[in-house]
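Shown here: the complex without one of its protein chains, the others still in place.
Chain naming follows the written order as A and B, and within any one chain the residues start at number 1.
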Amino acid sequence: MDDIFLTTIEVIGTIAFAISGIRLAAAKEFDWFGAYTIGLVTAIGGGTLRDVLLDITVFWMETPLYLLVTGLSLALVIIFRKTLVRFNRTLFLFDAIGLALFVVIGIQKSLACGFPMWVAIAMGMITGSFGGVTRDILINEEPLFFRKDIYATACIAGGIIYWIIDCAGGSPVLQQSACAVTVIGLRVCAIRYNWALPVLKYERKNDTDRQ
Amino acid sequence: MDDIFLTTIEVIGTIAFAISGIRLAAAKEFDWFGAYTIGLVTAIGGGTLRDVLLDITVFWMETPLYLLVTGLSLALVIIFRKTLVRFNRTLFLFDAIGLALFVVIGIQKSLACGFPMWVAIAMGMITGSFGGVTRDILINEEPLFFRKDIYATACIAGGIIYWIIDCAGGSPVLQQSACAVTVIGLRVCAIRYNWALPVLKYERKNDTDRQ
Partner (left out) sequence: MDDIFLTTIEVIGTIAFAISGIRLAAAKEFDWFGAYTIGLVTAIGGGTLRDVLLDITVFWMETPLYLLVTGLSLALVIIFRKTLVRFNRTLFLFDAIGLALFVVIGIQKSLACGFPMWVAIAMGMITGSFGGVTRDILINEEPLFFRKDIYATACIAGGIIYWIIDCAGGSPVLQQSACAVTVIGLRVCAIRYNWALPVLKYERKNDTDRQ
């Protein structure tokens, strides 16, 4: 029962991530296969790096589910191209839910491998963010990740909540739920209230060199 | 006997891939070492990602052959710079043959690791394509991969032929030959007849946001 629920959420998250990649690829006039690849990389890139770093079998090599779901996402974009734009808010919510679940999965997998909590939080962040970074590199755009609203920071905040509840002796379900709610809440607030981290100030190197 | 034949083809494929990388690097006025690196990444990038994902020893760390062959390729480009342009067709054919062999090797290695056929096809595609994608990222160009003529698609088509003949009970040699012929044939046709996949249509997001 619980497994079906988790898998359903994971599939929804994968579709949301894949669609975000496919739509960016479409904006660059990629062909179908290129768009599929960008969608796939967005959806599975983070988990792939996580599994390589954890030195375990890469998750998408154990079941064709993720390749199929990405194919489904491509079909959705091709067929519902014109109506899809009306669902931007829904897609954003799916994306936030997917992100939250990816973070929880990343943390759990790392802990199961015997790594300490700080590694698990880093892996949760990598699972959630690295797919989008790879997508931006492949379409040759500067990764939004480094400028945009709270994103990776939301993953880390979720991980820290997970840790605090763990230390306080909370049950695993509570840890996971609180972590997920934190990630989703921060994402929604970041978009709604334009939350952002401070920009790093810079001393021009040219002026410096002249000194 | 068979091994010598396969190694010869593999060396030819590696040289063709390396030369394609080195020439692109030369167009960007890289220095010798930079050009060598780009050539090397083009030639071994796909197999490296494949071996990392399969969690086996990376192939080029077992024999210096690939580093030496890339050095030979650099020497060829430096020495025969002016005459090389006349052999563009020959180089394209070498490239197609190398691609086909890389796909066959990727499939065989994955099956030998106990992965199912759909993983093997994905690995065949990665072995053939990922080197070129990394090359394009390193020279800061948008990967041609996502727009150009049938390339990764040819790798996948070859893999599917391999699978069909496997299911039909064909011998390993037949599987490999048919797979290679499919890849080479599709590449030649794609260039000759300008075959391409359909481009993904796009609804402008700006118009959307205004609604």
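Here is the rule we go by: contacts are C-beta pairs under 8 Å (C-beta built on N, C-alpha and C of every residue); 3 or more make two chains touch, one makes a residue touch a chain.
Model, not experiment: these values are computed from the prediction.
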**OP:** Touching the absent chain in the whole complex: find that residue among B:30, B:118 or B:163.
**Re:** B:30
Original post:
Which of B:67, B:93, B:160 or B:174 sits in contact with the chain that's absent?
Top reply: B:67
Original post:
Out of A:4, A:168 or A:199, which is the one that touches the chain we can't see?
Top reply: A:199
**OP:** Spell out, residue by residue, where the missing chain touches chain A.
**Re:** 52-53, 55, 115, 118-119, 122, 133, 137, 140-143, 145-147, 152-153, 196-203, 205, 208, 211
Subject >> Sites on chain B contacted by the missing partner chain, in the whole complex >> reply: 22-23, 25-35, 37-38, 48, 52, 55, 57-58, 61, 64, 67, 77-78, 81-82, 84-86, 88, 137-140
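Throughout what follows, only the chains that are shown with their structure count from here on.
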**OP:** Can you check how far apart chain A and chain B are, centre to centre, with Cα atoms defining each centre and the answer in Å?
**Re:** 29
